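The complex is shown incomplete by one protein chain, all other protein chains being positioned as in the whole.
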Amino acid sequence: MKLKIITGAIICSILVLAFPAFAHHSFAMFDNTKWIVVKGRVVEYRWENPHTHIIVNVADGPMVGTWDVEAASINIMARQGWNKISFKAGDPITAVAHPLKSGDKGCSLSYVVLPNGIRRYQDVARPDGPPEDTSKKPE
Amino acid sequence: MTRFCSKAFGIAVVFASVLSALGYGTAGRQTPAGEPFTSAGTTPDIGGIWEPRADGRGRGAVAKLTPAAMERAQKRRDALATGDSGVTDVARWCGALQFPFYLTSSPPWDIIVGPKEIVVLAERQEASRHIFMDGRGHPDPEHLEITANGDSIGHWEGDTLVVDTVGLKSGIDTTGIYRGAHQHLIERYRLLDQNRLSLTLTWEDPEVYAEPYTTQRVYYRSDPSIYAMEDWCDASDESQWRSDAAPLAPATRVHE
Partner (left out) sequence: MKDDMDTVKNNNTSEKICYKASRLSAIARCFLVTFAGLFVFVIPTLLQSSSQSSPSNPVNISGFWEVRYDGRNIPNASLTPAAAKITAAEQAKNTMHVIRWCILSGMPMMMDSGAPIDIEQDSKHIGILAEPVSGPRTIYLDGRKHPDMNLFDNTTIGDSIGHWESDTLVVDTVGFSDKGITAIPGGGIRTPHSHLVERYRLEDNGAHLLVTFTWTDPTIFAKPHTYALRYSRAAPGYRPRDYDCDASDKERAAFLENAPHE
(Lines give C-alpha, C1' and ligand atoms only; values in the text may rest on other atoms or scores of the structure.)
Protein backbone atom coordinates (compact mmCIF):
# COMPACT_ATOMS: atom_id res chain seq x y z
CA MET A 1 0.00 0.00 0.00
CA LYS A 2 2.79 2.35 0.95
CA LEU A 3 4.63 1.47 -2.24
CA LYS A 4 1.52 2.22 -4.25
CA ILE A 5 1.17 5.61 -2.65
CA ILE A 6 4.80 6.43 -3.25
CA THR A 7 4.66 5.25 -6.84
CA GLY A 8 1.45 7.16 -7.31
CA ALA A 9 3.00 10.25 -5.83
CA ILE A 10 5.95 9.97 -8.17
CA ILE A 11 3.74 9.54 -11.19
CA CYS A 12 1.49 12.36 -10.07
CA SER A 13 4.38 14.68 -9.48
CA ILE A 14 5.89 13.93 -12.85
CA LEU A 15 2.58 14.86 -14.41
CA VAL A 16 2.25 17.99 -12.36
CA LEU A 17 5.76 19.18 -13.09
CA ALA A 18 6.74 17.84 -16.42
CA PHE A 19 3.99 19.52 -18.39
CA PRO A 20 5.27 19.73 -21.92
CA ALA A 21 6.83 22.87 -23.24
CA PHE A 22 3.88 24.85 -24.50
CA ALA A 23 2.09 22.69 -27.05
CA HIS A 24 -0.92 23.78 -29.04
CA HIS A 25 -1.61 20.18 -29.86
CA SER A 26 -0.84 16.91 -28.29
CA PHE A 27 2.61 15.47 -28.40
CA ALA A 28 0.85 12.12 -28.18
CA MET A 29 0.33 12.42 -31.96
CA PHE A 30 3.98 11.47 -32.36
CA ASP A 31 5.76 8.33 -31.21
CA ASN A 32 8.55 9.79 -29.09
CA THR A 33 10.15 6.38 -28.60
CA LYS A 34 10.84 5.96 -32.32
CA TRP A 35 13.30 7.80 -34.54
CA ILE A 36 13.21 8.31 -38.28
CA VAL A 37 15.61 10.09 -40.61
CA VAL A 38 13.99 12.14 -43.35
CA LYS A 39 16.64 12.73 -45.99
CA GLY A 40 15.69 14.61 -49.13
CA ARG A 41 15.16 18.06 -50.58
CA VAL A 42 13.22 20.96 -49.17
CA VAL A 43 10.00 21.71 -51.00
CA GLU A 44 8.91 24.48 -48.69
CA TYR A 45 10.42 26.10 -45.60
CA ARG A 46 7.64 27.66 -43.51
CA TRP A 47 9.26 29.77 -40.80
CA GLU A 48 6.25 30.73 -38.67
CA ASN A 49 4.37 30.49 -35.39
CA PRO A 50 3.13 28.49 -33.67
CA HIS A 51 5.23 25.86 -35.48
CA THR A 52 7.77 25.98 -38.27
CA HIS A 53 7.11 23.38 -40.95
CA ILE A 54 9.63 22.03 -43.43
CA ILE A 55 8.05 20.16 -46.32
CA VAL A 56 10.55 17.64 -47.60
CA ASN A 57 10.51 15.43 -50.68
CA VAL A 58 12.22 12.08 -50.25
CA ALA A 59 13.08 10.89 -53.74
CA ASP A 60 13.32 7.16 -53.24
CA GLY A 61 13.77 4.36 -50.76
CA PRO A 62 11.36 3.18 -48.07
CA MET A 63 10.57 6.76 -47.03
CA VAL A 64 9.77 7.98 -50.54
CA GLY A 65 7.20 10.77 -50.65
CA THR A 66 6.43 14.23 -49.31
CA TRP A 67 6.94 14.73 -45.58
CA ASP A 68 5.72 17.45 -43.21
CA VAL A 69 8.53 17.96 -40.72
CA GLU A 70 7.13 20.00 -37.86
CA ALA A 71 9.37 22.01 -35.53
CA ALA A 72 9.06 24.56 -32.72
CA SER A 73 8.06 28.24 -32.73
CA ILE A 74 10.41 30.75 -34.33
CA ASN A 75 11.08 32.18 -30.85
CA ILE A 76 12.50 28.84 -29.79
CA MET A 77 14.27 27.93 -33.01
CA ALA A 78 15.93 31.34 -33.47
CA ARG A 79 17.84 30.81 -30.24
CA GLN A 80 19.10 27.49 -31.51
CA GLY A 81 20.69 29.12 -34.54
CA TRP A 82 17.79 29.00 -36.99
CA ASN A 83 16.43 31.97 -38.94
CA LYS A 84 13.99 32.69 -41.72
CA ILE A 85 16.51 31.79 -44.41
CA SER A 86 18.07 28.68 -42.87
CA PHE A 87 16.53 26.61 -45.61
CA LYS A 88 14.98 27.32 -48.98
CA ALA A 89 13.27 25.26 -51.62
CA GLY A 90 15.72 22.87 -53.28
CA ASP A 91 18.16 22.62 -50.35
CA PRO A 92 19.19 19.13 -49.26
CA ILE A 93 18.15 18.29 -45.74
CA THR A 94 18.67 15.49 -43.22
CA ALA A 95 16.05 15.66 -40.49
CA VAL A 96 16.07 13.38 -37.45
CA ALA A 97 12.60 13.20 -35.99
CA HIS A 98 9.81 11.29 -34.26
CA PRO A 99 7.18 9.85 -36.62
CA LEU A 100 3.42 10.24 -36.43
CA LYS A 101 1.78 7.29 -34.73
CA SER A 102 -0.75 7.20 -37.54
CA GLY A 103 1.88 6.25 -40.08
CA ASP A 104 1.16 9.35 -42.20
CA LYS A 105 4.13 11.21 -43.59
CA GLY A 106 4.55 13.68 -40.75
CA CYS A 107 7.05 13.93 -37.95
CA SER A 108 8.22 16.02 -35.05
CA LEU A 109 11.73 17.35 -35.65
CA SER A 110 14.45 16.82 -33.07
CA TYR A 111 17.39 18.12 -35.10
CA VAL A 112 18.78 18.50 -38.60
CA VAL A 113 22.30 17.36 -39.44
CA LEU A 114 24.26 20.12 -41.10
CA PRO A 115 26.78 19.46 -43.88
CA ASN A 116 29.61 19.68 -41.33
CA GLY A 117 28.14 16.83 -39.30
CA ILE A 118 26.95 19.03 -36.42
CA ARG A 119 23.37 18.81 -35.23
CA ARG A 120 21.18 21.86 -35.17
CA TYR A 121 18.48 21.19 -32.60
CA GLN A 122 15.08 22.81 -32.87
CA ASP A 123 14.69 23.36 -29.13
CA VAL A 124 16.64 23.55 -25.90
CA ALA A 125 16.62 19.80 -25.26
CA ARG A 126 19.63 17.74 -26.37
CA PRO A 127 18.37 14.19 -26.94
CA ASP A 128 20.79 11.76 -28.45
CA GLY A 129 18.98 10.57 -31.54
CA PRO A 130 18.99 7.01 -32.91
CA PRO A 131 22.02 4.94 -31.89
CA GLU A 132 23.29 4.66 -35.46
CA ASP A 133 23.43 8.44 -35.87
CA THR A 134 27.03 9.58 -35.50
CA SER A 135 26.37 13.31 -35.98
CA LYS A 136 27.67 15.56 -33.23
CA LYS A 137 25.92 17.80 -30.72
CA PRO A 138 26.78 21.48 -31.02
CA GLU A 139 29.16 22.93 -28.46
CA MET B 1 54.96 64.23 10.62
CA THR B 2 54.35 60.62 9.89
CA ARG B 3 51.77 60.48 12.57
CA PHE B 4 50.04 63.58 11.23
CA CYS B 5 50.15 62.13 7.77
CA SER B 6 48.65 58.85 8.71
CA LYS B 7 46.00 60.66 10.69
CA ALA B 8 45.16 62.87 7.74
CA PHE B 9 45.15 59.92 5.44
CA GLY B 10 42.95 58.03 7.80
CA ILE B 11 40.53 60.94 8.11
CA ALA B 12 40.42 61.30 4.35
CA VAL B 13 39.68 57.63 3.90
CA VAL B 14 36.93 57.70 6.48
CA PHE B 15 35.51 60.89 4.99
CA ALA B 16 35.47 59.45 1.48
CA SER B 17 33.93 56.21 2.63
CA VAL B 18 31.20 58.02 4.50
CA LEU B 19 30.47 60.16 1.44
CA SER B 20 30.38 57.07 -0.69
CA ALA B 21 28.08 55.23 1.68
CA LEU B 22 25.75 58.21 1.73
CA GLY B 23 25.62 57.97 -2.01
CA TYR B 24 27.55 61.01 -3.01
CA GLY B 25 29.72 61.07 -6.05
CA THR B 26 28.20 60.04 -9.37
CA ALA B 27 26.38 57.16 -7.82
CA GLY B 28 24.48 59.46 -5.55
CA ARG B 29 23.57 62.19 -7.98
CA GLN B 30 19.94 63.07 -7.91
CA THR B 31 17.89 62.86 -11.07
CA PRO B 32 15.76 65.81 -12.05
CA ALA B 33 12.90 63.73 -10.69
CA GLY B 34 14.52 63.82 -7.30
CA GLU B 35 14.81 60.08 -7.16
CA PRO B 36 18.10 58.97 -5.77
CA PHE B 37 19.98 56.29 -7.63
CA THR B 38 21.33 53.32 -5.80
CA SER B 39 24.97 52.64 -6.30
CA ALA B 40 25.99 49.64 -8.26
CA GLY B 41 27.63 46.82 -6.46
CA THR B 42 25.06 46.82 -3.67
CA THR B 43 22.91 44.19 -5.38
CA PRO B 44 23.98 41.41 -7.73
CA ASP B 45 23.73 42.14 -11.43
CA ILE B 46 20.77 39.97 -12.40
CA GLY B 47 19.57 42.29 -15.16
CA GLY B 48 19.67 40.93 -18.68
CA ILE B 49 18.43 38.06 -20.78
CA TRP B 50 18.37 34.54 -19.30
CA GLU B 51 17.69 31.27 -21.06
CA PRO B 52 17.14 27.66 -20.08
CA ARG B 53 19.53 25.01 -21.36
CA ALA B 54 19.35 21.26 -21.46
CA ASP B 55 21.57 20.83 -18.43
CA GLY B 56 19.86 23.41 -16.22
CA ARG B 57 16.90 21.18 -15.61
CA GLY B 58 15.04 21.64 -12.38
CA ARG B 59 15.73 19.66 -9.30
CA GLY B 60 13.38 19.09 -6.45
CA ALA B 61 11.96 16.60 -4.08
CA VAL B 62 8.96 14.63 -5.27
CA ALA B 63 5.79 16.67 -4.80
CA LYS B 64 3.33 15.53 -2.21
CA LEU B 65 -0.11 15.97 -3.70
CA THR B 66 -3.46 16.18 -2.01
CA PRO B 67 -5.80 13.23 -2.68
CA ALA B 68 -7.97 15.41 -4.92
CA ALA B 69 -4.92 16.51 -6.90
CA MET B 70 -3.78 12.95 -7.34
CA GLU B 71 -7.16 11.99 -8.72
CA ARG B 72 -7.03 14.86 -11.18
CA ALA B 73 -3.50 13.93 -12.16
CA GLN B 74 -4.56 10.35 -12.88
CA LYS B 75 -7.43 11.57 -15.07
CA ARG B 76 -4.98 13.78 -16.89
CA ARG B 77 -2.60 10.90 -17.45
CA ASP B 78 -5.44 8.91 -18.98
CA ALA B 79 -6.38 11.82 -21.22
CA LEU B 80 -2.80 12.35 -22.35
CA ALA B 81 -2.59 8.70 -23.36
CA THR B 82 -5.52 9.20 -25.71
CA GLY B 83 -3.91 12.25 -27.28
CA ASP B 84 -5.73 14.95 -25.33
CA SER B 85 -3.18 17.27 -23.74
CA GLY B 86 -5.86 19.65 -22.47
CA VAL B 87 -4.01 22.66 -23.81
CA THR B 88 -5.33 22.82 -27.33
CA ASP B 89 -8.13 25.31 -26.88
CA VAL B 90 -6.21 27.84 -24.81
CA ALA B 91 -3.41 27.74 -27.34
CA ARG B 92 -5.87 27.90 -30.23
CA TRP B 93 -7.28 31.18 -28.92
CA CYS B 94 -3.85 32.69 -28.13
CA GLY B 95 -4.87 32.66 -24.51
CA ALA B 96 -2.92 34.01 -21.59
CA LEU B 97 -0.11 31.90 -20.25
CA GLN B 98 -0.14 32.10 -16.51
CA PHE B 99 2.88 32.63 -14.32
CA PRO B 100 5.09 30.63 -13.85
CA PHE B 101 4.68 29.18 -17.30
CA TYR B 102 7.55 31.04 -18.96
CA LEU B 103 10.00 29.58 -16.43
CA THR B 104 9.57 26.12 -17.95
CA SER B 105 9.22 27.33 -21.51
CA SER B 106 12.15 27.43 -23.92
CA PRO B 107 12.46 31.06 -25.03
CA PRO B 108 14.65 33.42 -23.01
CA TRP B 109 13.26 36.14 -20.74
CA ASP B 110 14.65 39.48 -19.75
CA ILE B 111 15.06 40.99 -16.28
CA ILE B 112 15.18 44.79 -16.09
CA VAL B 113 16.10 46.19 -12.69
CA GLY B 114 14.47 49.60 -12.36
CA PRO B 115 14.89 51.86 -9.31
CA LYS B 116 11.69 50.73 -7.55
CA GLU B 117 10.49 47.86 -9.67
CA ILE B 118 11.90 44.85 -11.43
CA VAL B 119 10.13 43.76 -14.58
CA VAL B 120 10.50 40.44 -16.33
CA LEU B 121 9.80 40.55 -20.05
CA ALA B 122 8.76 37.22 -21.50
CA GLU B 123 7.87 37.06 -25.14
CA ARG B 124 4.23 36.17 -24.78
CA GLN B 125 2.31 39.41 -24.69
CA GLU B 126 0.69 39.02 -21.32
CA ALA B 127 3.52 37.21 -19.62
CA SER B 128 5.47 40.30 -18.54
CA ARG B 129 5.66 40.63 -14.79
CA HIS B 130 5.90 43.57 -12.45
CA ILE B 131 7.80 42.90 -9.23
CA PHE B 132 7.35 45.86 -6.89
CA MET B 133 10.46 46.57 -4.88
CA ASP B 134 9.29 49.77 -3.19
CA GLY B 135 8.34 48.12 0.09
CA ARG B 136 4.64 47.87 -0.64
CA GLY B 137 2.80 44.81 0.63
CA HIS B 138 0.20 42.83 -1.26
CA PRO B 139 -3.23 44.47 -1.40
CA ASP B 140 -5.61 43.22 1.25
CA PRO B 141 -7.97 40.47 0.01
CA GLU B 142 -10.72 42.99 -0.71
CA HIS B 143 -8.48 44.92 -3.07
CA LEU B 144 -6.43 42.10 -4.53
CA GLU B 145 -7.17 41.51 -8.21
CA ILE B 146 -6.90 37.90 -9.33
CA THR B 147 -4.80 37.87 -12.48
CA ALA B 148 -2.80 35.64 -14.80
CA ASN B 149 0.51 36.75 -13.28
CA GLY B 150 -0.65 37.52 -9.77
CA ASP B 151 0.67 40.32 -7.56
CA SER B 152 4.42 40.21 -7.02
CA ILE B 153 6.48 42.02 -4.41
CA GLY B 154 10.19 41.57 -3.91
CA HIS B 155 13.12 42.40 -1.68
CA TRP B 156 16.77 41.49 -1.38
CA GLU B 157 18.07 39.24 1.33
CA GLY B 158 21.79 39.71 0.98
CA ASP B 159 22.63 38.37 -2.44
CA THR B 160 19.25 36.72 -2.99
CA LEU B 161 16.24 38.33 -4.63
CA VAL B 162 13.11 37.04 -2.95
CA VAL B 163 9.82 37.47 -4.81
CA ASP B 164 6.43 36.76 -3.25
CA THR B 165 3.39 36.24 -5.48
CA VAL B 166 -0.28 35.82 -4.63
CA GLY B 167 -3.48 36.56 -6.49
CA LEU B 168 -3.06 34.01 -9.27
CA LYS B 169 -6.07 32.73 -11.15
CA SER B 170 -7.48 29.38 -10.16
CA GLY B 171 -8.97 26.65 -12.31
CA ILE B 172 -7.46 24.77 -15.22
CA ASP B 173 -4.43 26.66 -16.43
CA THR B 174 -2.71 26.89 -19.76
CA THR B 175 -1.04 23.53 -19.39
CA GLY B 176 -4.21 21.69 -18.41
CA ILE B 177 -3.34 21.57 -14.73
CA TYR B 178 -5.78 22.58 -11.99
CA ARG B 179 -4.60 25.33 -9.66
CA GLY B 180 -6.33 26.36 -6.45
CA ALA B 181 -7.60 29.68 -5.14
CA HIS B 182 -4.89 30.20 -2.53
CA GLN B 183 -1.67 29.87 -4.46
CA HIS B 184 1.44 31.45 -2.99
CA LEU B 185 4.64 31.31 -4.98
CA ILE B 186 8.04 32.30 -3.63
CA GLU B 187 10.99 32.69 -5.94
CA ARG B 188 14.59 33.03 -4.80
CA TYR B 189 17.06 34.26 -7.40
CA ARG B 190 20.79 34.08 -6.79
CA LEU B 191 23.71 34.47 -9.14
CA LEU B 192 25.97 31.42 -9.12
CA ASP B 193 28.40 33.38 -11.25
CA GLN B 194 28.10 36.19 -13.77
CA ASN B 195 26.52 33.87 -16.32
CA ARG B 196 24.36 31.55 -14.26
CA LEU B 197 21.26 32.41 -12.31
CA SER B 198 19.81 29.94 -9.86
CA LEU B 199 16.07 30.05 -9.22
CA THR B 200 14.48 28.19 -6.35
CA LEU B 201 10.70 28.17 -6.65
CA THR B 202 8.48 27.23 -3.72
CA TRP B 203 4.90 26.58 -4.68
CA GLU B 204 2.19 26.57 -2.07
CA ASP B 205 -1.31 25.54 -3.11
CA PRO B 206 -3.34 23.84 -0.39
CA GLU B 207 -5.74 22.39 -2.99
CA VAL B 208 -2.91 20.73 -4.92
CA TYR B 209 0.15 20.28 -2.72
CA ALA B 210 -0.10 18.60 0.65
CA GLU B 211 2.99 20.57 1.60
CA PRO B 212 4.92 23.39 -0.11
CA TYR B 213 6.72 22.11 -3.17
CA THR B 214 10.18 23.41 -4.02
CA THR B 215 12.14 23.03 -7.25
CA GLN B 216 15.42 24.57 -8.33
CA ARG B 217 16.65 25.41 -11.80
CA VAL B 218 19.63 27.15 -13.34
CA TYR B 219 19.31 29.68 -16.17
CA TYR B 220 22.15 30.90 -18.35
CA ARG B 221 22.90 34.41 -19.45
CA SER B 222 22.10 34.67 -23.15
CA ASP B 223 24.67 35.70 -25.71
CA PRO B 224 24.76 39.52 -26.09
CA SER B 225 23.59 39.09 -29.68
CA ILE B 226 20.22 37.81 -28.50
CA TYR B 227 17.35 40.27 -28.87
CA ALA B 228 13.68 40.12 -27.99
CA MET B 229 11.36 38.51 -30.52
CA GLU B 230 7.63 38.70 -30.91
CA ASP B 231 5.54 35.65 -30.09
CA TRP B 232 3.08 36.03 -32.92
CA CYS B 233 -0.28 34.40 -32.44
CA ASP B 234 -3.35 35.17 -34.55
CA ALA B 235 -6.53 33.48 -33.36
CA SER B 236 -8.37 34.64 -36.50
CA ASP B 237 -6.01 32.77 -38.81
CA GLU B 238 -7.35 29.24 -38.97
CA SER B 239 -4.55 28.13 -41.25
CA GLN B 240 -2.20 28.42 -38.27
CA TRP B 241 -3.98 25.58 -36.60
CA ARG B 242 -4.01 23.14 -39.46
CA SER B 243 -1.60 20.81 -37.72
CA ASP B 244 -3.93 20.42 -34.74
CA ALA B 245 -5.26 16.96 -34.30
CA ALA B 246 -8.22 18.16 -32.24
CA PRO B 247 -11.14 20.16 -33.66
CA LEU B 248 -11.41 23.82 -32.73
CA ALA B 249 -13.22 24.45 -29.47
CA PRO B 250 -13.91 27.49 -27.28
CA ALA B 251 -11.24 28.30 -24.73
CA THR B 252 -11.54 26.81 -21.29
CA ARG B 253 -11.84 29.85 -19.06
CA VAL B 254 -9.12 29.76 -16.48
CA HIS B 255 -11.34 30.95 -13.66
CA GLU B 256 -14.42 28.75 -13.33
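Just so it is clear, A and B label the chains in written order, and each chain counts residues from 1 on its own.
Rule of thumb we're sticking to: a residue touches a chain if its C-beta (ideal position, glycine included) is under 8 Å from a C-beta of that chain, and two chains touch if they have at least 3 such contacts.
Predicted model only: the values in this text are computed from it and were never measured.
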item	value
Contact set of the excluded chain (shown chains only)	A, B
Of B:56, B:95 or B:176, the residue in touch with the unshown chain	B:95
Residues of chain A (touch criterion as defined above) contacting the omitted chain	47, 74, 78, 83-85
Residue ranges of chain B at the interface with the undisplayed chain	1, 4-5, 8-9, 12-13, 15-17, 19-20, 24-27, 29, 31-35, 37-41, 43, 45, 47-48, 89, 93-96, 110, 112-119, 121, 123-126, 128, 130, 136, 139, 145, 147-149, 151, 224, 227-236, 250-251, 253
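Criterion: only the chains that are shown with their structure count from here on.
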item	value
Rounded Å distance, chain A centre to chain B centre (Cα mean)	28
Residues on chain B engaged by chain A in the complex (per definition of touch)	51-55, 58, 60, 62-65, 69-70, 73-74, 76-77, 80-85, 87-88, 91-92, 97, 101, 104-108, 123, 174-177, 208, 215, 222, 226, 229, 231-233, 240-241, 243-246
Complex contacts: residues of chain A adjacent to chain B	8-13, 15-17, 19-29, 48-51, 53, 68, 70, 72-76, 78-79, 123-126
